[in-house]
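To start, I am sharing the structure in question, which I have written as structure tokens.
All protein chains but one are shown in place.
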């Protein structure tokens, strides 16, 4: 490994849908940058590609961002160097090929009203269309993230101050989003009218905080106040917090995958605890697809909650059957890439003592391409498992997402166009059961923390049933555009 | 964070006891370096401070080592650059202050018989005495690890070839150790007569492998053959494998902390599966210290197995009550160090939904200084737990270890000179129960994988009961020596 | 290039004049990126803060840029990764405080006509005014370099293709500039109507190349063809090279400081060799300010040429009286910053053997704040020089530059408001002589390489005589604007 340092800031410039990300914001705290650092660290599971923090000292903005984990991008020196009393931060999901520092957020721009930092989680289905329109009018784009589109909209909005400019912009964009904005003297946070992407509001002493997930509040010692409502814009400044219902809330459609896979188990989204929801998914799965087995195990870490739910409902003991190596890093050498070494078990190992000679129920949250499932089933078999019954705590994933999840690999989805039996053979399980869509809905609704939040149970299930809450004609246009470019 | 890189190779030179480490070795495989890389990666939990691999191409040795994780020290380029067909590797535990690249292993020396690479896990109680003697005879020391003492002994041993030189050296040193040696044409592996530190032998195709834990065999796709026996030296060369009982095996004394905390749950040590042993510890703990509670939870990751055992035995549901952040890295900014920020929950968070209003049994493997336990109990209480009953799956830790575990902080051990009730008040639990020493022994013996391995149940419990299997007079001398120097 | 990257992308966002930089471009060569790397390396003296290369493979653009030297930002991997058959590159001068990766060039933007990369050397006096106007119309700015202003202008220009858009933009901006543009299928290069900043055109086999200085052609093995003419736009595409006189050339005003200090001695600018020009400056200086001395010496490296000219004209031997440390790097620890250590001579040392007991003529190219000059005179005195006669190969620097040289420290210029005698006392010389403005002009004109390039002798001397070839009202506006912001 060489001595020199290449400070990467480059790569190709493709235009692609936004990915799963995490945002955090805090207003008026002497350690705003440091707390944002901890907040992002709590949201690290939502994105490991890049991290960034923009701060305001009340007069102007500063920004630091970079590729890698929060702990790699920031050190004491950087955090202290940022200073400031308000801040927003962002972590971004890693996908091959589009790792561009230029695409790291927050974005900081200067426009006629001054400086603005902004970051978001989600995907704007009409971003490409707006972008094309803006380009037609002579705008330039320096990144491939749709955040930049909103920066343009804010800058071009009518002449009544930054708040109404943000409002106007939020009325233009369609899709799923949770936005945080920072100006020298204001923090703004907004959520799309369907509430596809989560965003919560909390309080740390006198300071207001916002975060993609409530676990970030626990980490910084803040108290959860409420979720930002679908269609709502929250503004915090020296006069305190006020709210604007920018657009009427429509059909509530929080992404169900947040419960199934994305969110941390200790987060509560729309009043539902994620761990509890997963456990209910497991319970429902046991009811729908029972198995004659000796033990239940789950794929660590995301499927442990569902597996314990399955075990409880089925009355079969839950066991630790798979052990995960905790040191899998981003820079790990993959055996397949470079050598003849095969059969290496890097991430997971099966516990022979537990599974040998036993009939095992293996719970996982989803099957993507099938290769990983097949590998894990194989691990259990070669550790002596007599039978392996694979149970999936969500329905077959069939339709692309347009509201913030990267489905660029949609063509590879194993479930598309295959019968369950075909998939079972492919992953070499003795039996295979997917949770039903209705089962999933009832399971999640039943897990509501607050009885009075009935709406909590209504989610976007488009990836499972193709029922898109927001028209994706614009999105189609986007893909067409991309087709032209390549 | 500075741009330049200070390639640290320095620092003060203290003389201190060895720490917990991991070793790996492989003989005669075209991808020896790469497989050692994966082997070390599987043993990463045994040491994160430094990593090193020495290889032989049959004629001479090459070495690469550095500070940090295996994935940080090695890249494709380095692994390919090493080449070779045999290799040994080492990972070293991180403790503050003694992080010296000079102390990273393997050590490679040239002596009259040629080149020798060596690495070990353990502590030699008479290393300081031997070292002083060697110094009196004019030897020089360039590191502060006792591995270097053995290198000297090998070089000075009688004139009958490397094997008898290693044998002679192994007869001189006292304490706990698992050694791997590499010469241009040989791999040697040895274990102390008490078998304090684990070392297993496996087979990958035609190649022989050794590793501190059997999980490394699973990772590289090798098969477990047997444990290296206490007092045994194994030699592998072009003619195959042979063994020498260098010293008669005495009272079997595998470190019981390997089961309680150190080893990976998917490893089998002396025929006992670690996960199974932990589960038994939890069961025994439930029998000794039952609790009237609503749920059982464990501190991730090391106490999950024991917690599930407790839950099963007690008939109380096991629940995921604590969530661990998976991204705690070595370079993370600690809040306490630099700022006024308090109340930050970086590593663990409690699941309010699970524990609120409930009586919780919290299982942990040990109490060191008490601050962490107090913090975790506090997490549960502030998440609404009505009662917290702390259960420890090992007896109070009272006596320093002389065979390979870093007990430099022994003075801080909370259990020393305190009644259990005092500790309970200190950690603010509603009740506190430690597993008894006899309970621990019977629990571990009961977990034997192979019924025919009766010896498996006899372990070193010195840290709990002060019964040291090997005289530590030499060790006392060592500490006196260190006292002089400071 | 991998691990250990301080991925800086942050800092405050001030708006400040552009600095001295270097540009390079090449069209249609299989190793375009690599040759641009070598070209930038030849221009490294023009900027050490950041380096960047944008390439085209005929269909789309890719970019890599970073902070530091060309050899630090780029490695084999990066260069090979860029690929492409056409490229432009940029190096940027380092000044404290504004070191922002966001400001590194080339800038790559996407607009309605596709992708565009652009980079320039110079300063646009009306950039702030245009920027304000663009902001009023809703444009956003992500950097503080005026290159971004031109990107906006190109994107907003009339609808007749990229060439006419560039033309239109170049008609709008005022000041001194040498621009290179790259589109997927075209390379464009342009120079301001006064020709303040240098730009040359060359040929490497069938490929066209452009560079700030002709020394870059020598480095890549290209042949010099001609200078890009003031006001000219050169376009290279698959059909070859063609030119447009975008604006009529007005009073030729190549920055005289290129000859005095900036350019490399082996470059020819506007037909004048820089070394020859410097030697002539030295000769003229000897005529204007003779000295009764034993030897002539120059401050390495920039004043060696002038010193040899002085020596020849004066008939006094030229001697190596000062030795420069060749290893002064960017990360060197300065003694003044952190310790009590004083009297350290890091960069220069005097040759006692040469100067002891002698009367020395010391030739330097300019006096900025006087501290360096005073330090060097002191070095010579303490090495035993009997007399030190300081001779400056340019007139006193009195007026700020608006066309591309960073004069932010203008307030500190020692010459402003001081008589020569005052400055002499300050630098502790026995005598002090500045070259006259007319002497400078005649010296440079006399050094013309080509007798037929008469225009070569007409330069911008504004920093010496306050005669600004281009109205700087806009610049005044700019400074006012900046005043408002802080």
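Before moving on, here are some points about what is shown:
Per-chain residue numbering starts at 1, and chain names A, B and C are given in the order in which the chains are listed.
One rule holds for everything that comes next: contacts are C-beta pairs under 8 Å (C-beta built on N, C-alpha and C of every residue); 3 or more make two chains touch, one makes a residue touch a chain.
Note that the structure is a prediction, hence the values are computed from the model and not measured.
Note on the undisplayed chain: of the listed residues C:218, C:313 or C:364, the one touching it is C:218.
The missing chain, though absent from the display, is touched by one residue of C:137, C:163, C:266 or C:288; that residue is C:266.
Residue in contact with the omitted chain (choice from B:21, B:43 or B:62): B:62. One chain of the complex is left out; on subunit B, the residues touching it are 1-2, 4-13, 52, 60-68, 72-75, 78, 82, 101, 104, 107-112, 115-116, 135-142, 151-152, 155-157, 331, 485.
Where subunit C meets the chain that is not shown, the touching residues are 2-6, 30-31, 34-35, 37-38, 41-42, 44-45, 48, 69-72, 74-76, 79-80, 215, 218-221, 264-266, 268, 273, 275-276, 301, 304-305, 308, 312, 317-320, 323, 325-327, 329, 331-333, 335, 337-346, 349-354, 449.
Here is the rule we go by: only the chains that are shown with their structure count from here on.
Most remote chain with respect to subunit C, judged by CA-atom centres, is B. In terms of their C-alpha centroids, the spacing between subunit A and subunit B amounts to 36 Å. If you average the CA atoms of subunit A and of subunit C, the two centres end up 47 Å from each other.
For this pair, subunit B with subunit C, the centres built from the Cα atoms lie 59 Å apart.
Multi-chain contact residues of subunit B (touching two or more other chains) are listed as 1-3, 5, 72, 75.
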